[in-house]
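What you see is the complex with one protein chain gone and the rest in place.
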Amino acid sequence: MARALINVPPKAKRGELIEIKTLISHNMETGFRPDNTGKPVPRDIITEFVCKYNGEEIFRAELYPAVSANPFLTFFTIATESGTLNFEWTGDNGFSATESVNITVE
Amino acid sequence: MTRHDDTLQATRRRFLIDTAALAGAAGIWLPLATGPASATPASMRAAIRKVVGEAPVTKGRLKIDLPPLIENGNAVSLTVAVESPMTVEDHVKAIHVFTEKNPQPNVISVQLGPRAGRATFSSRIRLADSQKVIAIAQMSDGSFWSDEIEVIVTLAACLEGV
Partner (left out) sequence: MKSVATAAVATALLTATAVAAEIPLADRKSGYDFMGRETRAMQDDDTANPGTLWVLDGEALWKRKDGAAGKSCADCHGDAQASMKGVAARYPAFNAARGRPIDLEQRINMCRTDQQQSTPLPFESKELLALSAYVGRQSRGMPIDIADDERTRPFLQAGRDMFNQRQGQLNLSCGQCHDDNWGQKLAGAPIPQGQATGYPLYRLEWQALGSLQRRLRNCLVGMRAQSYTFGAPEYVDLELFLMWRARGMPLETPAVRP
């Protein structure tokens, strides 16, 4: 599976605004780059990213070839309850990667 | 644009095209549209229309944060922030980012909701050339708001290739 890095505060107060930072390794081949013969290398990108907080979707992104290699995405959410944050990336050629991180909310 | 600027643009474009030919031969990705035709302001407007339909788009409430002078178009830090209370009654549903001169007009679209707390996201994007970047926010009341920014993209002097 592709290497992913998630940054979420391990603890937060109920109602606190927290920032979630994510990074995943992926070339994000645009489909516009010519190979040695001049033919474009076929597109191979991550197309979707979803974050769920205890099963409920809190953030979704549609990625196009203009997103840089090794996609970096940061966003916010309100810490509502303790539990698990799930991250899923899907893309061309059946690409799929998941990560989860626990958070304690007091 | 003054004639001097046109000459500079032409010279830079020539340099970039020649470099692209060199780099293309080595199969190196360069943020240039050496393949299919690049997006035009018209195709960007079409992409925006797909999202917005015939609804009016008002300038304001959002801010695109991009470095004005970009060292390398391969990975440009982008932040879009929208003013919104982010309550159930009044929040940002989605933010869409477009460019004028990339091979394709769409860059990224994010879906938010009241749980976001703050209508801001950051990422890193590719910009093929100096151009205009536009962000459109879709609110829960159905209204659309926008911001646009012009950026300059430079290229390093010593590239890979051959």
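Read from first to last, the chains carry the letters A and B; within each, the first residue is number 1.
One rule holds in what follows: contacts are C-beta pairs under 8 Å (C-beta built on N, C-alpha and C of every residue); 3 or more make two chains touch, one makes a residue touch a chain.
This one's a predicted model, so the numbers in the text were calculated from it and none came from an experiment.
Visitor: Check each of A:Asn7, A:Asn54 or A:Thr104 against the chain that is not shown and name the one that touches it.
Guide: Considering all chains, including the one not shown, the answer is A:Asn7.
Visitor: Among the options A:Phe32, A:Phe49 or A:Phe72, which residue touches the chain absent from this view?
Guide: Considering all chains, including the one not shown, the answer is A:Phe72.
Visitor: List the residues of chain B that touch the chain left out of this view.
Guide: Within chain B, the residues that touch the unshown chain are 7-8, 11-12, 15, 29, 67, 69-72, 74-77, 124, 154-162.
Visitor: Suppose we count only contacts with the excluded chain; which residues of chain A make the list?
Guide: Chain A touches the chain not shown through residues 3, 5-7, 21-25, 27, 68-70, 72.
Following the convention adopted for this analysis, only the chains that are shown with their structure count from here on.
Visitor: Report, in whole Å, the distance between the mean C-alpha point of chain A and the mean C-alpha point of chain B.
Guide: 20
Visitor: Tell me, which parts of chain A touch chain B in their complex?
Guide: 17, 30, 32-36, 38, 40-41, 53, 56, 58-69, 71-78, 80
Visitor: Would you mind writing out the residues of chain B in touch with chain A in their complex?
Guide: 24-30, 33-36, 74-76, 99, 102-104, 106-113, 115-118, 120-127
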